[in-house]
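Beneath this line is the structure, given in structure tokens, with notes to follow.
What you see is the complex with one protein chain gone and the rest in place.
Each chain carries a letter (A and B) given by its place in the written order, and its residues are counted from 1.
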Amino acid sequence: MIEIAFFSLSILAVIFAILVITAKNPVHSVLFLVMTFFSIAGHFVLLNAQFIAVVHVIVYAGAIMVLFLFVIMLMNLNKESEPAKPLWLKLSGVITSGLLLLVLTAVFRKTVDKTAHVLPNPDIGLVKNLGMTLFNDFLLPFELSAVLFLTAMVGAVFIGKVKAGN
Amino acid sequence: MNYIYIFTGLGVVSLFLGLLEKEKLIKYLTGFVLLISLGIIFTLDEKGSYFNQMLLADDLVNPMLKVLLFLGLCHFILFYNTGEEFKLPTAEYTALFCFILVGAIVVTLEFNLVMLFLGIEIISIGLYIIAAGNIQDEKSREASLKYFLMGSFSTGIFLLGITFIYGVTGSFLLSDIKTVSSGIPEGSSPLLLLGTLLILSGLAFKASAVPFHFWTPDVYQGSPTHVTAFMATLVKASVLFAFIRLFNQAFLVTSQTWQNSLWLIIALTVTLGNVTALYQTSFKRMLAYSSIAHAGYMLMGVLVPEDPSYKSILFYALSYSLASLTLFGIYFLLEKKGKADALESFRGLAKQNPELAVLAAISLSSMIGLPPAAGFFAKLNIFTQAFINGYTLLVAIALITSLIGAFYYLRVIGLMFKMDNSVEKIHVGLPFRLIVWVQVILLIVFGIFPALIQ
Partner (left out) sequence: MGSISINYYLYLSSILFALGILGVLTRRNAIIILMSIELMLNAVNLLMVAFSAFMGDSSGQIFVFFIMLVAAAEVTVGLSIVVMIYKHNGSIDINLIDKMKW
């Protein structure tokens, strides 16, 4: 049962990811990316990481992709206007990422055991346990992420202001 | 740790003051706080680990914090008026400056991969923005976009590396990583090796080492000069401090393999950086290649075991940053006069402004590594340490390339002292003059008494 779920979600994720990078129309790319995110969220549920799955859908599919859509609509890019890169460049891109994939899989074949596992501690993904870890061990990074967001926010304002000022 | 609070607070306060349009006050306050915290750090050493060893301050990183704060102060005073000239919103610019400084402090003190990641991201996001500071200039916008796209690409690679390390060791704490990985015999865990190499490439990107340097010339050339000066000094120094912390504390066990890769990276970096700098006509692009080369020399310190390497990297970073801040400052004055971004802009500087020409010449000779200036002992330290630890071939390459490098620095010195009557006098403000003199005097003092920094 779980194998069927895993393989169907994986196949969906890979197909949608391929569509993201090949779609001519940017809006289609965004929609395919949302579908990829949903299948990855499905994987998270399979791995008993319910909280991360929910946050993933809310943050990525909900917030980030809407931002993408807004910008694309704002710039009127929802048409197939992009000229293609020359063939040799595409080919070299394919070769590069293919080589990377080859190296990665070669490494994995050698390392990790192939025996099936049971998840040792199935409720670590619950909000309660994650909250305990986040606010005990990872309090400082959590606070620091506020600085990160402030930087991003001030930055966006900065760019807007500089433009308006001139 | 306290400095993280101080500068985050300062950033937020300056945003509020910006709301009240008190722009003068923001500047005085920032300068004052920088000065005060520099005073505090020289009297009170910071020690201890914070929040479950997220950050660790000890005797090795304390001098690095001092250097970072000092460079921050110098940069702030040198480019004191830049905001108005580029019509930048003062409050936002100051806040971003403070946040980047926070990021630099975090990566220097990091003892956990989470902190390293967050710190690097704070620095990068701030820099993506201020690289676009001169928005009317097409080059500045281009630099911002290029830096952003390549920077976030490298973040992906860096994160993949962290994930592999986590998969092998089950922890993000540097000391845990070391404990677990020391139980694994060399070469038996390709995952650990691959993770180390991916992290190495991610950090090498931030430190602009070959073959991950391709963004550097464009971004350094395109960004406004004060931002380039910031990237080349404070940010680069903090990334190298993070580099040495990480690799000395976490990865000593997998040493042979990453050391070989780092060896290769350094050899490529010093060669390509110096050779390409030879035929540049743009001054900023030349300094970009020179900063690539200097990153290579500094990385030689990472190859050496713990204690001496901290000191030699610190000394090198300080002497390089002082010299390059001075050069960027002087170039900035020329740029304000409307000179083009070319080496030719320095022609005949000595005629009307002998003071500036002499200061620039001392800084350039420090970059070459000529004896009276600090650059000589910086290079000597690094090279001797590497030589003692058996990297003879690498030291030979470094020596030859720094000889090649001397050519392009000397060319600028030669141009400055060429007499040319068409040159006009440049007015130099008092704070600028003060800081430039302080920097150059420090260069000479450290060059004569290198023991001061130990």
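Criterion: contacts are C-beta pairs under 8 Å (C-beta built on N, C-alpha and C of every residue); 3 or more make two chains touch, one makes a residue touch a chain.
All of these numbers come straight from a predicted model, not from anything done at the bench.
S.K.: Of B:155, B:179, B:257 or B:352, which one is in contact with the hidden chain?
M.R.: Answering carefully, the residue with contact to the hidden chain is B:155.
S.K.: Suppose we count only contacts with the excluded chain; which residues of chain A make the list?
M.R.: So the residues of chain A touching the unseen chain are 1-3, 6, 10, 13-14, 17-18, 20-21, 26, 29-30, 33, 36-37, 40, 43-44, 46-49, 51-52, 55-56, 59-60, 63-64, 67-68, 71-72, 74-75, 77, 82-85, 89-90, 92-94, 96-98, 100-101, 104-105, 108, 112-121, 124-125, 129-130, 133-134, 137-138, 141, 145, 148-149, 151-153, 155-156, 159-160, 163.
S.K.: By the contact definition given up top, give the residues of chain B that touch the hidden chain.
M.R.: Contact residues on chain B toward the absent chain are 114, 117-118, 121, 125, 128-129, 132, 135, 138-139, 141-146, 148-149, 152-153, 155-156, 159-160, 162-163, 166-167, 170-172, 214, 217-218, 221-222.
By our rule, only the chains that are shown with their structure count from here on.
S.K.: Indicate the whole-number Å distance between the mean C-alpha point of chain A and the mean C-alpha point of chain B.
M.R.: 31
S.K.: Under the touch definition given earlier, write down the residues of chain B that touch chain A in their complex.
M.R.: Per the stated touch rule, the residues are 4, 8, 11-12, 15, 50-52, 54-55, 87-89, 92-93, 95-96, 99-100, 102-103, 106, 112, 114-115, 118-119, 121-122, 125-126, 128-130, 132-133, 135-136, 189-191, 194.
S.K.: Inside the complex, what are the residues of chain A that reach chain B?
M.R.: 103-104, 107-108, 110-112, 136-141, 144-145, 147-148, 150-152, 154-155, 157-159, 161-163, 165-166
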